[in-house]
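Left out: one protein chain. Kept in place: all the others.
Right, chain A next:
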Amino acid sequence: MYAFAYHHPTSLKEAAGLLAKDADAKIVAGGHTLLPTMKQRLAAPGSLVDLARVPDLAGIERTPRAVTIGAMATHAMVADSAEIREAIPALTELAALIGDPAVRHRGTIGGSVANNDPAADYPAACLALGATIGTNKRKIAAEDYFTGLFETALEEGEIVTSVSFPIPHKAAYEKFRNPASRYALVGVFVAKRPSDIRVTVTGAGSNGVFRWTEAEEALAKRFSPKSLDGLSASPANLNSDLHADAAYRAHLIGVMARRAVQKAADR
């Protein structure tokens, strides 16, 4: 790890000021992606701005129509939240599938959506549920937020403060984990929303999370795993690597989608 200066601001304003002062500054939340990346010298920020001491960033709030999760809420806090489980059980189940217990005590939802790893779980939930990503400057719809591989609509120095999920009629997440890294080889989030049905895929796309629109159209006719019979995802634009080739990932998308629809339908 290369040397850096460490800052621990106690307000968002102070954090934004520190980020503005150093073009090479990085925000650290749980640090479970950033620190390993820095150890490998794939990232070498000049300074770290730690959000841990900024107050009121880890709250969980439920209203009749949405669940809003503070950016610094850990995966363990989401996984264990009775409020979220009652409103969107798919979300607590997703959080419980990230990493392992010790990792879930540190990793945060804000860090996950800010990093937009193509194999991360939360982007699938955000896009399927039509989440709104709140920052210190504005609110961004998930549809406009995830723009590519490790890329988001966030501007330089913009800080994710919350993620707000509208409560769907039904939803479920199914994940085929890489057994070593525990990241999604393929993860499929299915949401039956008041306005439409969404099927999103993480872990597979070479550009990150995406919607499987053919499956969405098929499920709009009837919300049943049978509606996906004979439908297969295209391997074009899917990742091929030593863990799985594109054809295998395409197959897994169909399998995970059918399981997720069944699970959601049973709710």
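We take it that contacts are C-beta pairs under 8 Å (C-beta built on N, C-alpha and C of every residue); 3 or more make two chains touch, one makes a residue touch a chain; residues count from 1.
Note that in this section contacts and distances are computed from a predicted model.
Missing chain, UniProt protein name, picked from "NADH-quinone oxidoreductase subunit F", "Carbon monoxide dehydrogenase small chain", "DNA polymerase-3 subunit delta" or "ABC-2 type transport system permease protein": "Carbon monoxide dehydrogenase small chain".
Summary of contacts with the chain left out: across A:31, A:59, A:89 or A:225, the touching residue is A:31. Only one residue from A:85, A:182 or A:211 touches the chain missing from this view: A:182.
In the complete assembly, the contact with the undisplayed chain comes from A:99, out of A:9, A:70 or A:99.
The chain not shown here touches chain A at positions 1-6, 8, 28, 31-32, 35-36, 39, 48, 50, 52, 76, 99-103, 105-106, 180-182.
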